[in-house]
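Let me give you the structure first, and then I'll get to my questions.
One protein chain omitted, others in place.
Naming follows writing order (A and B), and every chain is counted from residue 1.
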Amino acid sequence: MSDQPPVNKKQEPEETDAQREGAREGRTIAQRREQMRKSRSAAMGGARRAVASTLAPVTRWWGPFRQKIDENSKWSLPLIGFVAVAIAALLPFLGEFIELPDWLARATSGSALSRVALFTLFALGLNVVVGFAGLLDLGYVAFWAIGAYTAGILSGAQTATRCDQLGLGNCPDAEWNMFMWLIIPAAIVTATIAGLILGSPTLRLRGDYLAIVTLGAGEIVRIVANNLDSITGGPRGIRNIPHPAITIGDFNLEWGTLLDTKYYWLMLFFVVLWIIAIRMLDHSRIGRAWVAIREDEVAAAAMGVSIVRMKLAAFVIGACTAGVGGVIYAQQVNFINPPTFSIIQSILILTMVVVGGMGSIGGSILGAAIVVLLPEVFKEFEDYRFFFFGAALVVVMIFRPQGVLPSKRRKAELLGAAHDEGLYDAQHGGE
Amino acid sequence: MDCFTDIADQFWAQTRNGLTLGSIYAMIALGYTMVYGVLQLINFAHSEVFMVSTFATLYSLRNWYGVEQMPEGFGIVVLMIGAIIPAMLASGLTALAVERFAYRPLRRRGAPRLSFLISAIGASLFIQYLFVLMDGSHYLGPIPLPGIAGPNPQTVPSIIERSQVFSIFGTSFSNKHLIVIIAAGVMLFILDRFVNQTKLGRGIRAVAQDAEAASIMGVNIDRVVVVTFLVGGLMAGAAGFFYSAILPGAPAFWFVGFLPGIKAFTAAVLGGIGNIRGAMLGGLLLGLVEAYSVPCFGSQWTNVTAFVVLVLVLLFRPTGILGEAT
Partner (left out) sequence: MATNGTILNAKQVTKQFGGLTAVKEVDLAIEEGEIRGLIGPNGAGKTTFFNCLTGIYAPTSGDITFLGGNLLETTSMGFRTRLRKPHEITQGGLGRTFQNIRLFTNMTALENVIVGSDAHHRHNIFDAIFRTPRLHREEAEAQKLAERMLNFVGILKYANELAGNLSYGDQRRVEIARALATQPKLLLLDEPAAGMNPTEKSGLMGLVRKIRDNGVTVLIIEHDMKVVMGVCDRIAVLDHGEKIADGGPREVQRDPNVIEAYLGAGAVHHGAPDTPPTTAPTEEPPGG
């Protein structure tokens, strides 16, 4: 048991006194900073541990459950999806079976649920743009407006309204006919065109600039809708947009006014379609390209990914989603005018995506539910909702940027150090 | 074309309007450009920093000084100083709060830029609706919110009676216009001196050029950031004062910051984001472009004009007219 002599360390070159002094000072500053960071993260850690321990029984069950789902995803996911959709579709009937407290009755009313479904669709669309492709679009409401106005104009309601406005007599109201289901693909076309027009020049811009430009664009669409009276009805909007119906031979299914629960099921139908479509996109080169672009644009381009085309694809998909939602919205509420499509809606939808979980489909659904239903449930605090959501955005970005229901990948990206130009490093052009 | 004759007819009137409004944009733009220079970040909440000062102005004029009628002579100057100071302070404090609570935790973590943007939007929303709720009937937990704002616009007492100072070719330039334009010029001058000739200013420029090197050289980055936000806020505060108390017709309103904010940002980009003189140039230029578009397209399209300018600049000369140097 002889002591091995320690390995010879390499001789350090002589340090000067000044260097030692500076190093010491540097060390103490660094130490102090490290201490502060540790104590702060200790406090945070304590809080986090407390929350984690109360949720422990749930989390212990969730992990293995999630794994089982992943392993058998071929049939487990469709099964879960089916069950979820069935439950969702039956929610409006909850009140028939059990006595509902006020807040739950409000939350599961047909109108509340159809709003949740509508905004879920919007959130899914914006999630593709923000969560998948990493583009901050603050003018999303513009595409909603385009879909709604497409419905208003193509259904003939605009002509009728204009006729009224101009005081010409004998203005027939627009009447529903089965061809009006074609307005939905028509809105997809108009939204696509709008998305291409807005996206092509702007998607090359960096994040901040893109955000402001889209913000401006959203406002522009609203201003244009407000000013072009002859096409959009101007500030007075379009009235009497016909409610949808399915009439084949003797079979007649009509959607009534605003509160008709059937709108919920119609929206739910589209939500399900969209979820499936988005998952399909995930499993293709387009979905992969989005992840690659988010991770490292330069490397993605060097591997043959056309950045602009992929970003444009995401943008257009988001636009179409909002467009379709806009059509059904217009047909449900019957009357649209420019003030509806204000920037606060874009921000609300963004809140849904962020709070729910950027890049995760479940997150978008949850986010929409939270943002729409929370003010319903806490009706007395309804006035405070925007104030609260603004704070929620800040808090979420600071403490849980991946949102409530994160996608695993996004979580890693958002919590880790930035891969894109971090705040102090503006140049990566050389590589 | 009709357009050109229309512009020619109204040339001096629109030039005057453009320079005046442009000066306001310039003052707000200074805040955007400075924060961008130091953090490479667009401070979305800056429009709310501006908005806050309109209420501070309203409050001081109405509640402290009880101004219903405009004072005479020297009293005006005293009143102006008395009102602009709380306005600037209110904005400065708001800017500091935004930095401290919405940005700094993210900076510490090295969060990606998207996080900052979203946090800024949240802060913006938060401040806006805080003011909406301040109508005297809402509470923040147990604390009643003061009733100084609320959802409706409130007119701010105008503290100067408009009187013509001189006229060019039949267009009258009033004291109001001149005060705003001159004030902006003075602000820019002071800021320029500050940035170029003080230690703090040098620190700001160092961080703007190369933050890592600056911190190795001993510059306290946090302090520089705080000072930058503060100065930008003070400038926006002054702009808010002039906007609401001097210029005719502008109210104190929770949403009042939105459009001037976007336009000021456009101005900052136009002049060269990160460049202080650029912000001034961009502000005046944008104001003029907007003003000249009025005889052509009508005043309901001015916002579209500003937006078009923004898109064009970003597409064809993203570094702006004067480039990105501080």
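Quick note on the criterion: a residue touches a chain if its C-beta (ideal position, glycine included) is under 8 Å from a C-beta of that chain, and two chains touch if they have at least 3 such contacts.
Just so we're clear, the structure is a prediction, and the values are computed from it rather than from any experiment.
Trainee: Where does the absent chain touch, in terms of which shown chains it meets?
Mentor: A
Trainee: Touch as defined at the start, partner being the missing chain; which of A:D229, A:D296 or A:D383 qualifies?
Mentor: Of these options, the touching residue for the absent chain is A:D296.
Trainee: Can you say which of A:L91, A:A225 or A:L281 touches the chain missing from this structure?
Mentor: The one listed residue touching the chain not shown is A:L281.
Trainee: Go through chain A and note every residue touching the omitted chain.
Mentor: Answer for chain A: residues 277, 280-281, 283-289, 291-292, 295-296, 298-307, 313, 317, 409, 412-413, 419, 427, 429-431 touch the chain left out.
Rule of thumb we're sticking to: only the chains that are shown with their structure count from here on.
Trainee: How big is the gap, in whole Å, between where the Cα atoms of chain A centre and where those of chain B centre?
Mentor: From the centre of chain A to the centre of chain B is 31 Å.
Trainee: In the complex of these two chains, what residues of chain A are touching chain B?
Mentor: Within the complex, chain A touches chain B at residues 37, 130, 134, 136, 138, 201-202, 205, 207-209, 211-213, 215-217, 219-220, 223-224, 226-227, 343-344, 347, 350-351, 354, 383-384, 386-387, 389-398, 401, 413-414, 417-426.
Trainee: Would you pull the chain B residues touching chain A in the complex into a rising list?
Mentor: That would be residues 39-42, 44, 101-102, 105-108, 110-119, 121-130, 132-133, 138, 211-212, 258, 262, 265, 269, 300-301, 303-304, 306-307, 310-311, 314-315, 318 of chain B.
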